[in-house]
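Dropping the structure in here first, questions after.
Left out: one protein chain. Kept in place: all the others.
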């Protein structure tokens, strides 16, 4: 269940039974031919699928993250790391104040990982707060499935090209891996990566995508179960 | 068009033609029997309807605002005003850096108005930036339509009970107006407002709701037109 | 009584009897032909008159507020909203720590309203803190009295031209209302408003001014009484 | 001339001739038997007297400073050093933006000296900005005059007991110097200093006070002259 | 060469020839039986060895990082992520202002990686700034060498037990890997990890340690060479 489908009384009823909450944090940034919201559009259905299985509530996704290096691509909206830390702190404190204690931060964007620090800082201040942080693409299952199909997962390639992140036709074939950018200045990053993909195939069969999605849902479910009620 | 339906190349193409952008900012807070996302669920379709008419792009909505006084109601997620100022600054700077110049901040929540200050502060720093701020419920057309139907619009009563903000059946009849709270401490605010509505009818006929929605869409359209391309 | 007339022992004696405090916050900004301190010079005597009647103490006025849109007018000193929030927090925490519990923020400037958020945030942290926020010019009595005399009250017109805010002779007659500025960039705001008045008569008879002043004092008194001792 | 006596047009006229500005910063804190505003009530007339002689404008005084160690004395209102830095930055940037270039920060309170750092930081960012910082009580003339009369100047003793800082009768005679506090925790500071004076005579003859006041005015005048127009 | 061995004239002379600078950032935190300064004591000699080879200057190491999860171990001094971002920004801006353009951030501590965001943010503001970020223990060569010797590298085990990080005798043998902590609250982290090592052998032969050290020095050298002069 998502917050958008609930009023406060229903959330209060939930809290009488369970104190877990999924916080989805994403990004609005270039993803090659895919939606600029890709980093929300992937973790959000992961959260919802896991929620369906476990009954754990899903808070509204934060659609912005830390993406300074992509700011030269139109459509990127980046928060300073400072701001991101503050937003995540406020989300956690608000929910904690109402009785939530166990949080799964379901992160869709690599640039956000630095914000985990504020979760740890709060764990020292708010007794009983427990939090896991899950980056779906860093889970070992993702490169394992990729390898099985002779694929490599990276930013804005096939591995993020789900049916729900596609907004146009995707190129056939493969892009040479350009390697890491020599500079993190946004203009140079754009010169380096061109269309925005970090290389490899632009697409993979739906069966591969489903395999990845389902494997990640299983992981989210087991993290939620580990958090207990 | 929403950012979620577009990739960066399409946004770049848009920028070659237009430099306007709609920023929807809302809240996640108690709205009586209505969705806790009400303050996003209203401005977002207003933005989309106006976008359909004018072609102006809609950035991803910020689902959190400043609601400290409702924190005792489960489901409220409130940003400190400080944090909200920082988020709005980052949103504007990111888009400005890519060529957007004219912004309509379409605000869904009263507690966010203080954040207008940062828009004005940025207008002195970013040459050519123009921004309007629109609070749909403060538009004179809303109380006018309400008065025509012998209704009063206020927080979490009929005036926010659109088909898309309802998540349960609504009470019949009317709630006495409890008057302003004597304190803004969240616990006392909850004691004062009980179910969260500020009073009056819980529902109004669909025709009234449509009248309000359409009047506001017209206003958003004319603000976008005044901003020019 | 003002803080300036008291030493700490006298304030301690007051606290043994009463825990109310008036915080005056104003602005230093263009007010057309009137003093740039107008937004302090009005709320300060309101506070003092109410203090005389109720005995409630008046803290030193904060002479600066949030006025980014007027920065192109010489003599405007504007705090970032961020800064204003911090100052108000520090004022409240200092006084709360000494036993003050009930605050009336007597605000003289429209741009400061966003700072009310920090009062609400603190109300959740400091048990027993109660605070009202009073914007004298938004009180219904002001437009009512204005209407009775066929006048409209707005920034830097007759409605702020008290004997104690005048620093030069005022123009006779009326200024056309220029309407709202199209932009909030300070340079454009100045181009738009010229002499700084938002329009209407530059002056009104002393009897009208006294009527407004006295009506506002009565309101401040009744807010102080509602706060109780 | 003070800002309170001027409208923006008059300040603009001043700027056509002169780009100097006096910023008075003080404190609201215990001063023994003297007014809690003592640290404003002394620098403000110093500024005004020097202004009368030189014609240099005086901005509205900031009545709050950094006084955490006196917070256990009722009537002390202390800004965090952080806040004070932000306020001073905003004051300087506002005035600089309108053409002021040469600033005399006339400081009335020892705890504020750390804020000088922000003046130096801004001097690297705002071309042509020049600023002096003047702490009247640290000027060598003050202890020299004191010594001549067999007196020692320190916090809240005779050396701050001007006619305009007295709010009650002052004790006769002398207080033993209690020496520095062993701790800066506000409660212990109060236990240590009792009535708040740091020791010595509570009063000195008016002729001594005038001698000090006039010597400081001369110093302010010569700093203003050194700043040039 | 280190800053400590140079005066400003020598650094100016260096800048006439080269614009590279190594910034060492570490941590003061529990490292099991090893020095609490381990995360400085490793990157600092790496920097010095690479400096000897390339002539690139080494700025004074920042001895504090983000380690909230180890705060229950005496001797841990942790900066909030916020603070760390600010320090790194100030270090970069200071050096950039004097002509340094190419930076190698030689990081000794995992918790600091979130601070890379501020380097990227600055790369968009300071033209020509280039920066690499190097985490020695994440370099593929480290686990490769470890694997060759049937070892696993992790926090506070043999892989950080260099001659210069040892402050006492180290335990013989191996610690079972306790696995990741279930919570990041500092108290629970300490309960979980006990002596602070994340498991595995406490020591390895000097030849293994030298192999790792030398491999990392080679990597630092080649990053410096890639940065060019």
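By written order: A, B, C, D and E. Residues from 1 in each chain.
Here is the rule we go by: a residue touches a chain if its C-beta (ideal position, glycine included) is under 8 Å from a C-beta of that chain, and two chains touch if they have at least 3 such contacts.
All values reported here derive from a predicted model rather than from experimental measurement.
Participant: Who does the absent chain touch among those shown?
Facilitator: The omitted chain makes contact with D, E across the full complex.
Participant: For the full complex, which residue in D:131, D:161 or D:217 touches the chain that was left out?
Facilitator: Spelled out, the listed residue whose C-beta touches the missing chain is D:131.
Participant: For review purposes, identify every residue of subunit D that touches the missing chain, sorted by number.
Facilitator: 66, 68-69, 71, 80-82, 85, 111, 113-121, 123-124, 129-131, 182-186, 226
Participant: Under the stated touch rule, tell me which residues of subunit E contact the chain that is not displayed.
Facilitator: Interface residues of subunit E facing the absent chain: 3-12, 14-15, 28, 30-37, 40-41, 59-64, 71-80, 82-83, 86-87, 89-91, 94-95, 97-99, 167-168, 195-196.
Keep in mind that, in the parts below, only the chains that are shown with their structure count from here on.
Participant: Treat subunit B as missing and name each group of chains that still hangs together through touching.
Facilitator: Apart from subunit B, the chains cluster as A, E | C, D.
Participant: According to the touch definition, list the chains common to the neighbour sets of subunit D and subunit E.
Facilitator: none
Participant: Hey, which one of B-C, A-B or C-D is the same interface as A-E, over half the contact pairs lining up?
Facilitator: Of the listed options, the interface copy of A-E is B-C.
Participant: Between 0 and 180 degrees, and as a multiple of 5, what angle does the rotation take that fits subunit B onto subunit E by Cα atoms?
Facilitator: Answer in degrees: 120, to the nearest 5.
Participant: Taking each chain's centre as the mean of its CA atoms, which one is farthest from the centre of subunit C?
Facilitator: So the farthest one, by centre of C-alpha atoms, is E.
Participant: Go ahead and note the Å separation of the Cα centroids belonging to subunit C and subunit D.
Facilitator: The separation of the two C-alpha centroids amounts to 25 Å.
Participant: What whole-Å value do you get for the distance between subunit B and subunit D if each is reduced to the mean of its CA atoms?
Facilitator: Distance between chain centres: 46 Å.
Participant: Quick check: what residues of subunit B touch more than one other chain, meaning two or more?
Facilitator: 71, 80, 82 - these are the residues of subunit B that touch more than one other chain.
Participant: Report the complete set of touching chain pairs.
Facilitator: A-B, A-E, B-C, C-D
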